[in-house]
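All protein chains of the complex are present and in place, except for one that has been dropped.
Showing subunit A:
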Amino acid sequence: MSLILLAVTSMGALAAFFAVMLSVAHSRLKVEEDPRIEKLFEELPGANCGACGFASCRALAEAIVKGEAATTSCVVGGSEVAAKISQLMGVEAEAVERKLAFVRCGAGVSERAKKAIYRGVETCRAANLVMGADAACSYGCLGFGDCQRVCPFDAIKMVDFLPRIDLSRCTGCGRCVEVCPRGIIVLENLEDINYRVKCSSLDKGKKARQVCEKSCIACGRCVKSCPYEACWMEDNLAHIDPVNCQVCGVCYTVCPTGAIVEVKS
């Protein structure tokens, strides 16, 4: 009996000693952290995608509190998060331009001409290094889905060897833009209905037509037909100016190859 008592008291005393030591240490070594960091961190999406240029949402929250980053830095959260953060920081909220990924190539696997048989590493990056592997078009999608693998939000799905972007899931973080070796993915302001050129080929009409059924052949019909002078031709590729475009859809209807598409978000 006395043994148990001895054991309990000795261990109890030891534990009490450490408890006191730790509580003293806790109050002495307490790290003073700006309480706003925690609040901002709670508002941020917490995806740690890195679109803002910081390593994590926590790092962004710290940077905002320090004043090193704008309150609108989070692209993913959009205006909603920006408004909350601005409110917490006591500054005027600015609208965040929500940009979404757009793939400037519209050719599925059946519409692309092949120039070789490729049996190499099945990533776009590797394929691009060997003269674009089997793709005859030297500008278009390679179809190995590097963008699908890199997307942190599951917004990209390879359909018919072409990335299809789920605009409701896309947050505009830009990871796919970085990873695409051919640079065919761009971030665009895609609100409501838009008309976009879904081709990146700078080849002349004949060559472009030979390698792909859906390419822009630089015929210039869109430029001529556009009533608002929003279309122009540069390096054998049609461009649409999103500022001047009044979304009338004429270019979309006159395009003979279907290189101009309607994007609905």
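Observations on the model:
The working rule: a residue touches a chain if its C-beta (ideal position, glycine included) is under 8 Å from a C-beta of that chain, and two chains touch if they have at least 3 such contacts; residues count from 1.
Assume contacts and distances are computed from a predicted model.
According to UniProt, the chain absent from the figure is "Ion-translocating oxidoreductase complex subunit A", selected among "Xylose transport system permease protein XylH", "Ion-translocating oxidoreductase complex subunit A", "Formate-dependent nitrite reductase membrane component NrfD" or "Aspartyl/glutamyl-tRNA(Asn/Gln) amidotransferase subunit C".
The omitted chain makes contact with just one of the residues A:Ala25, A:Val91, A:Met131 or A:Val247: A:Ala25. From the set A:Ala15, A:Val91 or A:Val159, the residue in touch with the chain omitted from the display is A:Ala15, counting the whole complex. Residues touching the missing chain, restricted to subunit A, are 3, 6-7, 10-11, 14-15, 18, 21-22, 25-26, 29-31 (touch as defined at the top).
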